[in-house]
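Left out: one protein chain. Kept in place: all the others.
Order of writing sets the chain letters: A, B and C. Residues in each chain are counted from 1.
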Amino acid sequence: MNELSMEVRIQGQNRRALIMKNPVMTASGTFGFGKEYAAFYDLNKLGAIAVKGITLEPREGNPPPRIIETPSGILNSIGLQNPGIEGFVRNELPFLRTFNTPVIVNISGNTIAEYALLAEKLDTVEGVSALEINVSCPNVKEGCLAFGINKESLFNVVKKTRENTTLPLIVKLSPNVTDIVEMAETAEQAGADAISLVNTFLGTAIDIYKKKPIFANIVGGLSGPAIKPIALRMVWEVYEKVNIPIIGMGGITDWKDAVEFILAGASALAVGTANFINPNTPLEIIDGIQSYMAAEGFKNIEEMTGYAHPPA
Amino acid sequence: MNELSMEVRIQGQNRRALIMKNPVMTASGTFGFGKEYAAFYDLNKLGAIAVKGITLEPREGNPPPRIIETPSGILNSIGLQNPGIEGFVRNELPFLRTFNTPVIVNISGNTIAEYALLAEKLDTVEGVSALEINVSCPNVKEGCLAFGINKESLFNVVKKTRENTTLPLIVKLSPNVTDIVEMAETAEQAGADAISLVNTFLGTAIDIYKKKPIFANIVGGLSGPAIKPIALRMVWEVYEKVNIPIIGMGGITDWKDAVEFILAGASALAVGTANFINPNTPLEIIDGIQSYMAAEGFKNIEEMTGYAHPPA
Amino acid sequence: MHIDTSATVISNKKIIPEHYKMEIYSPQTASSAKPGQFIHIKTSRTTSPLLRRPISIYMRDKKRGIISILYKTVGTGTSLLTEYKPEDTIDIMGPLGNGFPLGDEQNRIALAGGGVGIAPLVFLALEASQLKKQVIFIQGAQCKTTLIETRELKDAGCIVETATDDGSAGFHGFPTELLKKYLEKERIDTVYSCGPTPMLKTIKKISLENKIQTYISLEQKMGCGIGACLGCACRVLVNESQGSTYKRVCADGPIFPAEVVVFDE
Partner (left out) sequence: MHIDTSATVISNKKIIPEHYKMEIYSPQTASSAKPGQFIHIKTSRTTSPLLRRPISIYMRDKKRGIISILYKTVGTGTSLLTEYKPEDTIDIMGPLGNGFPLGDEQNRIALAGGGVGIAPLVFLALEASQLKKQVIFIQGAQCKTTLIETRELKDAGCIVETATDDGSAGFHGFPTELLKKYLEKERIDTVYSCGPTPMLKTIKKISLENKIQTYISLEQKMGCGIGACLGCACRVLVNESQGSTYKRVCADGPIFPAEVVVFDE
């Protein structure tokens, strides 16, 4: 019997690569900086960890409530609460460095210059294996989401970040667009090494007795199983047109969801909201994919990626 | 005590108006031509009935499976199966005419000329109270959805339809766009009397054992409670910028959902997928809204519409 | 049409591995049900699973106002069903669908069911026996342990035959093979069948070869269950000119004459 490999390699353009022992990572913002989940299992088992979105300066985030449960989903309005890049490198990264699991730093900025500066600062920091540009955070007033829904600004922000980093560069796209393929192509052209699909969908909820939106910020980001069919469709579409690897996410709850994403075109995937319901989800997914591959005769992830597409 | 009125009036531009005794209608495609639900309750109780999407010629629809259940939602790929305009007028409309509930005819075409022709043919048909242009059906190969995601074609299709009808004209928008406000404004400028928000979201699902998409057509339309937060956000946004009435829909399951849509800016609302789960949903919603209005001191729907927005 | 949101569970028991029988108190459903019809059950009290689940009526007791169903646990909905306990209310809609056509001639009919597909056939057999028809009831199962007890049928005078795929009980082979043997050796006026699609295809073939009137029960994923959403399409021939069209399993079916059903499109 041939050996089954779950390794995934996302090649950067500068001879640096993101090498994951398996395709399962945790999604930014749903896994903190790993500490909390380390109490449940050995983080070495994960393919990669994407940490909570980092900004240049610390941010205190939005006023509560920050989470609203919706049918099979949640709306969040965390507002990018984070300790800032220095706090992250000083207080959070050392713990993560104790594992041999690659760390992906998710970065957000209000301006293109901020993204560039963040990229520059993180470029040679030990223990950082890749950057993920968040151009799709719905929870902050300026910047961010605006980059994710406009082709020109997306191009510029990716290009400038690219120029400032030798790390593998992942661009995490907003699903709140008419044409996700166009956005993915733009990111690819601007120098992205991989695409993360998808961030949260803009949604809202209203308190019918107070007669106003529940979130101070009015809108929040929808995640969880509810969005899976849409996220999966976007992965399908982007796979047909884009050549760089796709990291699929959006409502993945079990290994079957994960396999759907891989067959649709994802090279790797991230577990987000599902961590809240069952912290062991990533591990169960890793096992499930492995059994599926064995049963269906897939030898590696590359072979499986996009398999559901009709042959060209 | 002052009387409480639930009436909703959607004024057409040609002295014809859609007058509904209450704001609750049934969503196109989820209610057939009324017959099946007439076995459950008196259709006279409804605010309006939007019938299954009609095309010029009969259509046999897509091959099965046509429905996939997703977390708190369903994907459908019905493919606009319908008897064509003649079959509709001959075989379906007479039954609907026996009720004093306005009938909204939902129309779809492959070309602008088809929309125009449908509008013309229906203009003076007895028992038709309004037209709803479907520019957002994801389940047919050509036309339709393309009109709903492009500003120019949307403008043209609405304008041409407008020119061919004296009926109140509702434009039902696709939510699969970056900027729903822009699309709504376009419809308004082109002569729409009201906006329906929203049609289904494009989604997909993959059979992991057959290793291909479950739908022959690959994608389908996502509806049901899963999409409610996004639909509600779109109603909120459009209300801020557009002056014609909004008919809200997308995952409405109970009266609380309905009240959220009204407070966010909807003048009326449609119940779709929820009919499948509980046929009495529209009636329960009518009662629920009425009790809410009484308890909260709202005298009419107009007063409630958009109430959750901060005063200008 | 009837929605009974206050139907009450009388009993709910595992009878063989993965198969449960549930008795439900719903007098109106019990009194109007016809064999081959189904009820559409809301299995959860939340939005997940969202849709109702169609389950055939397995038996009914008009006097006591009770229907029963036989279900196999295959996924979330049917697993949730197992959690209902006696006295719980259960939200059902029905009876739905057309049901098996059953003339009142005192003739001979053969019923062939595979797996849980025997459920509507049991109801049919019991009704047919009351009409003094001679019923040959062929039950197919994978093996001995998944055979469903059919004492009621024997008591009612039906001839009960069993076939198991592995030969662990009764005839070694498919129920369709057993049916063929019957058709070879004696006159059967009508055949009724319900079971997995491959079996129904064979049944159709047998029906055409033997030119025998045959009715089969189809399955399809359902939305509304009452004919409004067009979600449960199946392709059927409409007339001599052999044109075909989509019909609704829930409302035009689930029972169709075997010869009109177009499989494999």
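Criterion: contacts are C-beta pairs under 8 Å (C-beta built on N, C-alpha and C of every residue); 3 or more make two chains touch, one makes a residue touch a chain.
For clarity, every value in this text was computed on a predicted model and none was experimentally measured.
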| item | value |
| --- | --- |
| Omitted chain - touching chains that are shown | A, B, C |
| Touch with the omitted chain, as defined above, among B:72, B:101 or B:275 | B:72 |
| Of A:37, A:201, A:239 or A:307, the residue in touch with the unshown chain | A:37 |
| Contact partner of the left-out chain, one of C:12, C:29 or C:47 | C:47 |
| Residue among A:23, A:225 or A:248 touching the omitted chain | A:225 |
| Touching residues on chain A - with respect to the absent chain | 29-32, 35-37, 39-40, 52, 60-69, 71-74, 76, 78, 81, 224-226, 253, 273, 275-280 |
| Missing-chain contacts mapped onto chain B | 71-72, 225 |
| Chain C residues touching the omitted chain (full complex) | 44-49, 76, 79-80, 83, 85 |
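One rule holds in what follows: only the chains that are shown with their structure count from here on.
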| item | value |
| --- | --- |
| Closest chain to global C-alpha mean, per-chain Cα centroids | B |
| Contacts with 2+ other chains: residues of chain A | 71-72, 225 |
| Set of chain C residues in contact with two or more other chains | 47-48 |
